[in-house]
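Selected chains only, in their assembly positions.
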Amino acid sequence: MLIGFGALLIVWQLASILSGHNQALFPPPLLVGEALLEMIRSGSIFTHIQISFLRFFSGYLAAVILAIVLGLIVGQLPAIWRVLDPIVQVLRPVSPIAWSPFIVLWFGIGNMPAIVIIFIAAFFPVLLSTVSAVKKVDAMYLRIAANFEMTHTERMWKIIFPAAFPMIANGLHMAIGSAWIFLVAGEMIGAQSGLGFLIVDARNALSLDIVMACIIIIGILGLLLDQAIRLFEGWVARIWGGQAAIK
Amino acid sequence: SGEGEISEGKQTIKIGYLPITHAVPLYMQQDAEYEDYELQLVKFGSWPELMDALNTGKIDGASVLIQLAMNAKEKGVDLKAVALGHRDGNVLVVAPSIANAQALKGQTFAIPNRFSTHHILLYEMLKKEGLAYEDINVVELPPAEMPAALAQGQIAGYVVAEPFGAISVALKKGKVLYQSEDIWPNSIDCGLVLRNQFIQSHGEVAKSFVRDYVAAGELAEHKDAHMQEVVGEFMNVEQNVLDLSLQWISYDDLAIEEEAYAILRNALIEMKLSEDPPAYEDFVDTSLWQ
Amino acid sequence: MVAPIVSIQQVSKQFSTKQKQEIVLDKVSFDVNKGEIIAILGKSGCGKSTLLNLIGGFEQASKGSILLDGKEIRKPSKRCVMLMQNYALLPWRSVEKNVALALEGEKLTKEEIDEKAAHYLTMVGLLDKRKALPSELSGGMQQRVAIARALAIQPELILMDEPFAALDTFTRYYLQDELIQIQQREQTTIVLVTHDIDEAIYLADRIFIMSANPGRVHKEIAIKGSKPRNRADTDFQHYRELIFNEFQFTTNKQPIEYNI
């Protein structure tokens, strides 16, 4: 871990010396470190992180809840999914950035565009993984439900949801990554704070040391998010044991 | 939600801007307190995002490339230009190796946006130098990437809002080929644009707002220590870059002249950027000056 | 003799896939009496699992009818529980909660459910594991939990599809013994599908040998002698040889390779 980052710093420093670029255009590690320290000392970075997290989790959690509930329902209704599937498939590959004129029109500026863009980025992976998880629930479990004369609701919450859960958790993992990547894009639309705003603002001010510092912070926070959801997945794998659909 | 919301009895006016020297009067205006309204400046990262917000009424007005507003007006969004953002102050920056305009032949040249004064400035400059538009390769590039692209030799020059021109000059990666007034005196560039709906429903407030804006411009023109300090709050740039930018620009007399507007309108038509740009009387609201 | 608990009458089943229509079961008929253990033996693909699915109500017969206590079976019910080779425990529920699963639908308090689950877990000797997750148990233990779960709802009939096939010889022997004990105590009726001739002889009161293409009951063999039986006994050898020869016969002179 430390070796990795150490090596990276050395390569970076060497590159910045050898390339002969102006420091303003390609800030060396030291300059970026200073910028980082300055942001930490002034505490401004924590406000930005806090607001970014707030937006991120609002969008992510809303997407996750909606996508799981919807996915559990339509996953059991192939007829309805056949209608929705092509729509989802066409909407999914479109960059949330492309939607921004419409997002502003419908959701205004400030917090909402960021939340909506994160919502979009998280919604589709979770929906698709939930639907395919529900479809792949082992027929054996459905037979148990039938054998024990469960009602539809019992079947959904006692059998299908927990049986599909490991694969849904995998979808949550993928979604947290792709949603975090779109934080920057989301906070470009009229936000006055947050890490994405900070990057855009620093870019416009040509303070590339701050841009780089923000990249590092976003990277590290992304890593932490990933680790957190990995713990969660580990817990799922432990409980769900050998049954985990995808390891 | 824009549309002049009321808070604590005071009207709040939301105005969008980009952190460039062309919006300096707004910074100066924000610096003071006003009796009948509260000015709230909303920073954007790029013109498209700002225009999205303006067009959909999420902000009441903006300091924006006036051509973008004209285009929106042509598309049916009811906007009014009420004042200029600045006078002159745009520069054509080229790589130090480019001796004169003729040397640009066959080179790549960057502009921020097809619908911008900078594009027209380039167009007029080429005309003046006897070059054809096709002689150079024009690309659109986000302003923030221009200095890097120039330093890397990706482009031979660019023309854009300040302080991005000054940055290259300060870094010694570029030099000024032309000042805008040498190509097109009294050029119209960024302007203060308001939604007509806002003007209609809050006429008096709009009037005092524009009056204060113009006054703030006069104040900015002093370019004194106080002004520099205020600008520094809104734009995070090196002092030498800022000094350079401010040298080139002026903020007095921000009225939109009919004559200058006509040149702009013709240029847009000639360059096929627009078929029917709004007429002066439809688009420019001079009533607020009284 | 009392009326049979299950009556299978001229049951045929065919599956149609795009390529072809396949008759899997052809006019199968037999009765199962209360308290009996029936073993069904037959080669892979002869329709044993299909037959069990029909009795369990998981699939519908193409022709003929299957009666449980005189009433036709139309869908799965708690009266007739299926036990599968891969145990089919819910991996996210503890042993106790797995046993409780079928009881939750009934009008019982939480205490009654717990008590009942504990009772049947004691019966299979796993009370001390009641808080464990299925993945923490060996295969043999898991199958015992599945048996406890099946017993807990006191079904009239338990269907077993190769219940011990995934276990090693010694565990299998042990579970066979245990099954006989419990079955005798509870007087459960069991229909058991197996690949293993010894298992069939050891457990069953009657064995049905099926032939394939289409699946038919080729022969019925009643196994005499009280349980538990002695595998090294000459009677046992006799049955083994008898059944083995029947099998050779069901292949209709085709080389044995054909069935692999």
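Just so it is clear, A, B and C label the chains in written order, and each chain counts residues from 1 on its own.
By our rule, a contact is a pair of C-beta atoms (placed from the backbone, for glycine too) under 8 Å apart; a residue touches a chain by one contact, two chains touch by 3 or more.
Owing to the predicted nature of the structure, the values given are computational and were not obtained by experimental measurement.
Enquirer: Give the stoichiometry of the complete complex as a formula in the chain labels shown, bearing in mind that each kind of chain is drawn only once.
Expert: Across the full complex in this file, the copy numbers are A x2, B x1, C x2.
In the analysis below, only the chains that are shown with their structure count from here on.
Enquirer: Fewest touch steps from chain A to chain C?
Expert: Tracing touching chains, the least step count from chain A to chain C comes to 1.
Enquirer: May I ask which two chains are joined by the most contacting C-beta pairs?
Expert: Counting C-beta pairs in contact for each chain pair, the top pair is A-B.
Enquirer: Please identify the chain lying most centrally, where each chain is represented by the average of its Cα atoms.
Expert: Most central by this criterion: A.
Enquirer: Calculate how many whole Å lie between the centre of chain A and the centre of chain C, each centre taken as the average of the chain's C-alpha atoms.
Expert: 48
Enquirer: As a quick test, compute the distance in whole Å between the mean CA positions of chain A and chain B.
Expert: That gives a centre separation of 36 Å.
Enquirer: Could you please state the distance in Å, as a whole number, between where the Cα atoms of chain B are centred and where those of chain C are centred?
Expert: 83
Enquirer: Could you list the positions in chain A whose residues touch two or more of the other chains?
Expert: Residues of chain A touching two or more partner chains: there are none.
Enquirer: Residues of chain C touching chain A in their complex?
Expert: Going through chain C, the ones touching chain A are 56, 58, 75-78, 81-82, 84, 86, 88, 90-92, 101-102, 104-105, 133-135, 153.
Enquirer: Which residues of chain A touch chain C once you look at their complex with the stated criterion?
Expert: Per the stated touch rule, the residues are 140-141, 143-144, 146-150, 154, 158-159, 162-163, 165, 239-243.
Enquirer: Which bits of chain B are touching chain A when the two form their complex?
Expert: Within the complex, chain B contacts chain A at residues 1, 16, 18-20, 42-46, 48-50, 52-53, 56, 58-59, 143-144, 147-148, 151, 164, 167, 171, 173, 235-237.
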